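Complex shown without one protein chain; remaining protein chains in place.
A, B and C are the chain letters, set down in written order, and residue numbers restart from 1 in every chain.
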Amino acid sequence: MPEQPIPEQDPVVTKSYAVHYVVAMAILLATLFWALWDESFGQRPWKAFQHEFKDRYLAFLTTAKSKSQQSQKEITQSSDYARLEDNYKQARQGAQPRVDAIQKQLSDLNARILAVQNVFTDRRAYANALTYQIETDPSPSGKKNKQKDLDAYKAKLATVEFPDHSKKQFNYGQLEETYNQLRDQRTALSAELGEALKPVTEANAKLAEYVSDHMVDLTPAQIEGLHKKYADWDPKILQINVADANIVDRCESCHMGIREPLKITAAAMTLKGHKKPDEYAQAFVSHPDTDLLKVHDPDKFGCSPCHQGNGRATTSLEKAHGNYEHWLWPLFPKANVEAGCQTCHAADMVLVSGDVGWTISEGKDLFRQKGCNGCHRYEGYDKEPEELQSMTQQIKLLEQQKKDNSKQSASLMKQADTAETNAEATRFNEQAIALRVTNSKIDGQVQQFDFRSHSLMQDMKKIAPNLKDIRLKLNKNWIPVWLKKPTDFRPTTKMPNFRLNDEQVHSISAYLWQTGLTDSLPKQKAGNAAHGKELFETRGCLACHSIGEGSQLEGGTFAANLTRVGEKANYDYLVRWIHNARERTRPYCPYEKKDIGPEDYAKHGLPYQFDLQHSQCPNDGHELQVQNMTVMPSLRLSPEDAQDIASYLITQKKQEPSSYADASFMDDAKLRDEGKKWIRHFGCAGCHEISGFEEEGRIGTDLTVEGSKPIERLDFALYTEAAQRGGKDPITNPDDLARLPGGPAKGPWYDHKGFFEHKLAEPEIFDKGKIKSEEEKLRMPNLHLDQEQIRALTTFLLGSQETSLPASYQYNPSDTRKDIQEGWWIVRKYNCMGCHQFIPGQGTILMGMAQYKDVQEQLPPKLLTEGARVDPEWLRRFLSNPALSTTDTNRNGVRPYLKVRMPTFSFSDNELRKLVRFFQALSQQPIPYVPEQVPTLTAKETDMARSLFSSTAAPCLKCHATGDDAHDLHATAPNFLLARERLKPDWVERWILDPQAISPGTAMPSGLFRRENSQWVFAGPTPSSFQGYTRDHSKLLVDYIFQLTPEEQHRVAGAMGRTRAAGPARNRDQQAWHGNASATGGGSP
Amino acid sequence: MNRKTWAALLSLCLLALWLLAGCSKKEAANEEQPATESASAPAPTPIDPATAASVSGSVKFDGAAPKPAKIDMSQDPACKGSNNVETLVVDNGNLANVFVYVKEGLGNRTFEVPKTSAVIDQDGCRYHPHVLGVMTGQNVEIQNTDPTTHNIHPTPQANREWNESQPPKAAPIEKTFAREEILLPVKCNQHPWMKMYVNVVKSPFFAVTGPDGKYELKGLPPGDYTLAFVHEKLGEQDQKVTLAAKDSKKVDASFKQQ
Amino acid sequence: MDWRQLWDIVSTPDNVPIVALIPLLIFYCYLAWKQAKANDELVSELEADPVLAKTHHRKTWPFRPGWQKEVHVWPFLLRVEFLAAIIVTIILMVWSLTLNAPMEEPANPNLTMNPAKAPWYFLGLQEMLVYFDPWIAGVVMPTLIIIGLMVIPYIDTNPMGSGYYTWKQRKFAIGTFLFGFIVLWVSMIIIGTFIRGPGWQWFWPGQTWDHNRLIYEVNRDLPDLFGITSNWAKGIFGAVVVGGYFAVGGFLLHALFRRFNPKDYRRMSLLQYSVMQVFMLTMIGLPIKMLLRLALNIKYVWITPWFNV
Partner (left out) sequence: MPIEDENGKNGNQTGLMEKVKSGIQEDLQSLKTDIPAKAKEQIEGLKDPTKTQVFTSIFRHKHDDTPRNRALGVLSNVFLHLHPAKINRDAVRYSYTWGMGGITFYLFIVLTFTGVLLMFYYHPSKVQAFRDVLYLEHDVPFGRILRNMHRWAAHLMVIAVWLHMFRVFLTGSYKKPREFNWNVGVILLVLTLLLSFTGYLLPDDQLGFWAVTVGTNMARATPGLGHEGPFGHQLGMTPYNDVRFGLLGGSIVDANALLRSYIWHCIGIPIVASIFMIVHFWRVRKDGGISGPAPVMLTAEADKARR
C-alpha cells in the first residue's frame, strides 16, 4: 500500500436509516389508515346511502306530516267527528265526579296498604324463616320448642302507624287479615274505576276508530314516530336472515324505503333543484306492490328469492346486485322482474296480483300457444301424454295386485277347508273374504283410471292442424308456397318460419300430400255469404280468430287470421270444420298406430260410427282418438249457418286459388322418404298430427331449468366475444332487429337475457358466419314474435331455474288453491279469456272491439265471481252443454239475447271437474255445495214481493228475458226461471244490492235498495203492506225469484201489459245433421 | 430499495388524492337541500276582465242531411211523445250538438269550478241536453221527470264507471267527473235508444252549438289557441285562432258526411 | 391486436404475481449481473497484479484499515431487516386493499372451466403436458427437478464463486442454472399464463381467446415418419432413438465439456460426471422434444404398450 489511508468514517456503520424509517413508517401508517377507512367506508357504500336516506326521508316526512295534518283536520272538522267528540266529552264529564271520588279513595287506600305492608312483610319473613326451621328440624322436641317460639312471635303485637298518624297494634294473624282486606278493597275499587271509565274509553275508541277509518295515509302522530326514528338513525346493516332457507338479504341497507309504511316515490326523494331522480332517489322508493309483500312476507322470503342478486354483499352495487362475472344469480333485469315469480310458481299458469304478473303469465301462455312445447319439454306443460302413461302403468300394477289377491284368497279358502278347528277355518275364510272385497275395490279403482284415460285422450290437443286431412282441406298448389315462408301469406300466423330451402319444401309437401287421407267429404250447398259475414262477426269467432291485415286487423290472435283463407281452403271441408271442428275423418288407434277406416269396422260387423261414446277400437278394443286434436269448439250452428259462414270465408282472398303455380311434384313418390327425413328433422309433429309421426318425441332441449344453465352452456357461437364486449348487434335483418325488446344491444349482452332475446328474435343468429350442412343448422324456427312477446318469453325462461330454496318455498298447494292452479291451465288452453273477464283489469279480445263499444251488454258475461254466483252442479251441466237443452241447441242456454255464442267445448269429465272446482275455489266457495234453503213465502209476502218485482221503480222484466220472443229481442239479462237451479241465493241478494261491485259496467243498475235502520229497503215507492215489515226487502225479492214459476212470471208480465205470454219451449227447426258422425255431445252426466 | 420506496410513495399520493376526491364529493352532496314538495293546491289564475276576448261562430253541415230516423218507443208505454235519433241534427245546414272548446293554448292556467250544477233531464225517454259540457269537478245533476224508471250508465274511458237506477220522481242523482274526457257516453240500459254525451274539460271555455249551429266562448285572455269542434258522429276538427286583448273573432267550422 | 383480451389476462388477480415476477426477475438479474461484473473485473485486476492481491481486501466495496471487519448485527443488520419487513407489509397491504383475491362460482364438477388452469407456479408443468404424457410431465419431471436441484452442490466441484457474484468463474454452472430456471421454468409459466387459451391452444399475445377456435393439428409419432407399424418395432425403435440420444448427446456433451470446462472436468469424479451428464441430457432433451412437437408435430418418440415418451 503506497499511502497511509486517510481515516475515514466507515460508511456501513455511519450510514443513517432515519429517513428511510420515517418515510416507511409514514407510508405504513397511511396504509393502516387506508385499511381502516376501507373497512368502515370503502367497503360500506351503504352508509352513504343511509345518510342520504335519512336526510331526504326526514324532509319528505315533514311534508307528509303537514299533508297528513291537513287531512286529519278535514276529518276532525266533519260533523260526524264533532258528534263523536261531543259524545266523548259528555261521557267524560258524566264520569268525572265518580272517577275523581274513586281515585281519591284509591290513593288513601294505597297509603294504608303501604303502611301495613311494611310491617307485615317484615314479620312474615321472620315467621317463614322460623317455619322452615321447624320443618327441617330432625328432633320432635326441637320442633316443639321452635313451634312455641313461633306461636309466641305470632302473638306478639306490632304497631302500625297509618298515614293519618293513628297507631294501631296487631298480632300476626290480625295483621295478615288486615293486609288482605285492604288489598281486596283496592281490587274492588279498581274494578269500579274501570266501570266508571268504560263509557269514556268507549267513546274515545270510537273517536280514534273514526279517524283511522277515514285517514287514507298515516296519522300525523305515526309520521312523527317515523320522524323520530330516523332523526336518531345510526347507520347499520339492515338484514333479513332466514336460516332455514339460507337467505341473508341486506338489500334494505341501501333500499331503506322498501318497507316504509308511507308510499315513497323516486320523485319525492329527489333533491330539490334536480329534475331527474338520481341513483339515491331511485334506490329509496318503497316497494311498488305492497300487496305482493303481504303475501310474500319479506321476513320469511327475503328479497333474493324473487329478485335474485347477492343479498349478502354490501361492498358495491355490482356485487350486491350480483352483476359480476362469477355470481350465478344476478338480479333480474327490471323489464323481466317477473321472472322471479316463476322460480316458485312454476305450477301456476296465470299469476296475477294487481299490476304484477301479467308479463310472466303472458310468457307462460305464449310458450304453449306458440307451440314451443311441441319441441321443448317443460315440466308442467302438455301433461296429458305423461299422465296417460302413468295411468297405464298404474292399471297394470293394480291388475297384478288383483291377481295376487285372488291367488292368495283361493289358497286361504283351501286352508280353511282343511283347518283343524272351526275357529281357525272362520279366520281363514274371513281373510279370504277380505281379500275379495279388496279386489272389488281395486276394480273400482281401475274403472276410475279407465275413465280418466278416456278423458286424457280427449284432453290431448295439438296447436296446429291435423295434416292427415291435408288432401281434403287444402289447395294443393298453395302448400309449398306456404311452407316456404308462412308469414308471406299470413303475417300473424303461429306457424313459424323454418328457413326451408326449395328441396326441403318440395319433399316435405310431397310427403304430407302423399300420406294424407283420401276419404270423400259430403258435398255442401253454397250458403249466403252476407249472412255468413254477419254470423262470423257476431257469433264470437273473433274472440280467437282475426280478420284483416295490418291496421285493419280485428279479432284475437289465439287462432288463425282468416283474411286469405279462401285461397287455401276447400269449401266442403270448411263447412264441416265450422260446424264441428272436432269431427275427425278417421279415428286413430294408438295401439295399432294407424288410422282406422270403415273397412276395419266392417271386418267386425260394426257400424262405422265413432264418437266420444263409441271410442273403442273395433280391432283391439283400445281407446281411440275420435276427435280432431284441436281446441276449436262447436258453436252449435245450424248446417245452414255453417254453410253461410264458410261461404263468407271462402270469399276471403287476395288472389284466386287457381293462380298458384302448379305443384304436381308433390305426387312424386321419390320425394317421400326425403320429406319424411326433414319432417322428423324439423319436428313438425310437435304441433301437427302427421301420418307416421304420431309417436314422435320432442326434438328440442328441455327448458325447465334453462334459466340456471351455466352461461358457458349457451352457445353464442361466433358471437361470444361480441356478446361479452358489446358493440354492434349481430342481427342485421331489420325485421328481426325490431323484435329485440330493448332494441339493438347497446352494451355487452353475454347473459341469459341476451341469449334468449337474440335467439327468439332471430333464431338462426348463432348460425351466422358458420359453415354448416342443412342437417347441422339450428332448427329453431323464427316465430316472428313482437317485442312484448319476446320480453314475456324471456321473462319466463329467465325464471325457469333450479332454485336453491327449500322445497317448502315452491308454491304447490294441496287445498283449493290447487284447483285454481289447475283450472287456469284449462282456461288458457281454451282461450276462455278471449271472451270472459276473470280478473279485474284483464281485457278480453271482444271488449276491445269497436262493435261492442256502445253495446257492452252484448258482451259475454264477466266471470269475476262466477263460483259464488252459480250452483256448481248446474255449472257442470252448463259447461258440458251450454245450450242447456239437447234439442234446442242453436242458442245460448242462459243468455239467448246474446248474439255471441257460448260454444260447446266438449270438455272431458276430467276438465269439467277441474273447471267447476276452479270457479268454486276462485270465489272461495266450498265443495260440495249444499244449497241454502229458501223460505217459502206466505201469500201476503208473495203479494208484497210481486209488487216489488213488477214495480215501475224496478221494472225487472223490462230487461230480463221471459222466454217471449218479441220481448226477448230487447232483453239484456237472463230469464228469472233459471235462477232456482242456477244461482246461489246469497249471491243474488248481493247482486241486486250492488251489481256494479260484482260486475263493473253491467247493465243492471245499482241503487235499487237503500239502507235504512239496518234494513235494506226498496228505493222506489212501496205499497202500504210493507208497513212494519222488518225483513230486508231485497231478501224478500230473492226468495220470490227463487220460487218464481213460469205461470207467475207470465202473470206478472201480463199484468205489466206489454208482453205476451211466455210460451213453452220454442220449437226451432231441428234439422238433423247428416255428417259422418257427430263427435260432439254433452259430457255424460 | 429506493425503487420500492418510490412505488410506495406513489401509491400513498394516489391514496391521498382519492381521499380528497371522496371528501369533496361528499361536501358537494351535503350542500344540496332536500326536496320539499309544494303541498298547496294551485290557485285559480286570475284573468283580467278588461282584456278578455271572445270567440264566436257557427258550425255548418256540408251536404244534404239525412232525415232523422224516428225511434220506436213502444217497448215502454210510459215513454210519451215522439223521439228522433239525435246523432245528426241539422237545421238548414246548421249543425247542432257540436261541442266546441279550447283544446290548447291555456297553458298551466287553472280555473275556478262553477258552483252551479249542470243539469241532465230525462224527459220523454230522452236526454236533455243531448250534448253537455262540464268542468272537471263540476256538479252534474240528473233528474228524472218521466213516469218510468231510468238507469243512468256512463261508460267512460278515463273516469269511473257507474250505473244507478232512478225511479220516477226520485231525488236527483248528483255526480262529478274528475278527469278530462271528451265524448263520454251516457246511456240507459232499459231504453236502448237513450244516449247522450258529456264532455268534461278543465277550462270554462266551452260551448255546445244550438239548433242554429252557433256558439260563443267569452272571457278568454289574449293568446294563441286551438279550438276543437267535436261531433259524436263526424269527428273532430281543430282550428287555430289568435286573440288580442278585447278581440272578438269569428271562427266557423263545417263538417262533411263521412 | 386485442388489447382488451391482453388486459383481461394481465389483470386477472391470480395472474398479477406473474406480471410482478417478470420485472422483479429482470431487476434482480440486473443486480446480480452488475455485481458479478464488478467482481470479475476485480478478479482480473488482482490476477494481473499479484502484489495487490496479497494486500487487497478482495471486495468491490471500499474498505479502509481501521474499519471494522465485522459489524454488530444489532443495529446494523436488524435495522435493514426491520425496514424490509415494513416495506413488505406495505406492499402487501396496498396489494390487498386494491386487488381482491379471486372468488369464482361454487365448485361445479359438471361444468368444466375452459381453460382449466393449475395455480400459476405449476403452469410450467401443465405446459409440459402438451409435450409429454402426464406421468412424465406431472410426476417424473417434478421429481427430477427436485433431485436435480438437490444434487447440484454435490456435482458442482468448482470451489470458486462461493459467497460472491461472478460469471467468469462459474460460466457453466450459472449458464445451466439460468437455462433451467429462466428458460425452462419461468418462460413456461409465462406461456402457460398468457399464451395458452381455451382448449390449451396457442394464442399469441393480443390474439382473441376464441372458445370456438378450431385448428388443424395432426400429431404423428416419430416411428410413423419412418413407416414403422409393428408395435414391437415401434418399441425397439423408440428405445434405440432415446438410447441413441443419450449416447450421442452424452458423447457430444463430453467433447464440449472436456474442451471448454477442463478444470471442472478434471475435478469431477466419475459418479459426479455421469450424474451431471444424465441431468444435463434430460434437461436438454426437454426443449428438443418441445421443438419436435411444435415444429414437426411429433407426439411420441418412443411407443410401448405401457408408456409413451
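Note that contacts are C-beta pairs under 8 Å (C-beta built on N, C-alpha and C of every residue); 3 or more make two chains touch, one makes a residue touch a chain.
No experiment lies behind these values; they were computed from the predicted model shown.
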| Interface partners of the hidden chain - shown chains only, full complex considered | A, C
| said: Please identify which residue in C:V71, C:L225, C:L271 or C:L294 touches the non-displayed chain. | reply: C:V71
| Among C:I174, C:L253 or C:M290, which one is in touch with the chain left out? | C:I174
| said: I need the residue numbers on chain C that touch the omitted chain, in ascending order. | reply: 14, 16-17, 20-21, 24-25, 28, 31-32, 35-36, 39, 42-43, 46-47, 53, 57-59, 61, 67-78, 80-81, 84-85, 88-89, 91-93, 95-97, 99-109, 111-113, 116-122, 125-126, 129, 133-135, 137-140, 146, 149-150, 152-154, 156, 158-166, 169-170, 173-174, 177, 181, 263, 267, 306-307
| note | Where chain A meets the chain that is not shown, the residues are 10, 12, 35, 38-39, 43, 246, 312-315, 326
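Here is the rule we go by: only the chains that are shown with their structure count from here on.
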| query | How many Å are there between the centre of chain A and the centre of chain B, using C-alpha atoms for each centre? | reply | 38
| task | Express in whole angstrom the distance between the two chain centres, defined as the mean CA positions of chain B and chain C. | result | 87
| message | Suppose each chain is reduced to the average of its Cα coordinates; what separation in Å results between chain A and chain C? | response | 67
| task | Please list all residues of chain C that touch 2 or more other chains. | result | 83, 87, 90, 94
| field | For chain A, residues contacting two or more additional chains | value | 20, 24, 27, 31, 34
| remark: Contacts from chain C onto chain A in the complex sit at residues 4, 55, 62, 64-68, 71, 76, 79-80, 83, 86-87, 89-90, 93-94, 97, 103-106, 108, 111, 114, 208, 210-212
| query | Tell me, which parts of chain B touch chain A in their complex? | reply | 1, 5, 8-9, 12, 15-16, 19, 22, 26, 29, 32-37, 39, 75-78, 147-149, 151-153, 155, 161-168, 170, 185, 187, 189-190, 192, 195
| field | Contact footprint of chain B on chain A as seen in their complex | value | 20, 23-24, 26-27, 30-31, 34, 37, 41, 48, 52, 55-56, 58-60, 62-63, 66-67, 70, 268-274, 854, 856-857, 951-955, 958-959, 970, 972, 995-996, 1000-1008, 1019-1021, 1057-1058
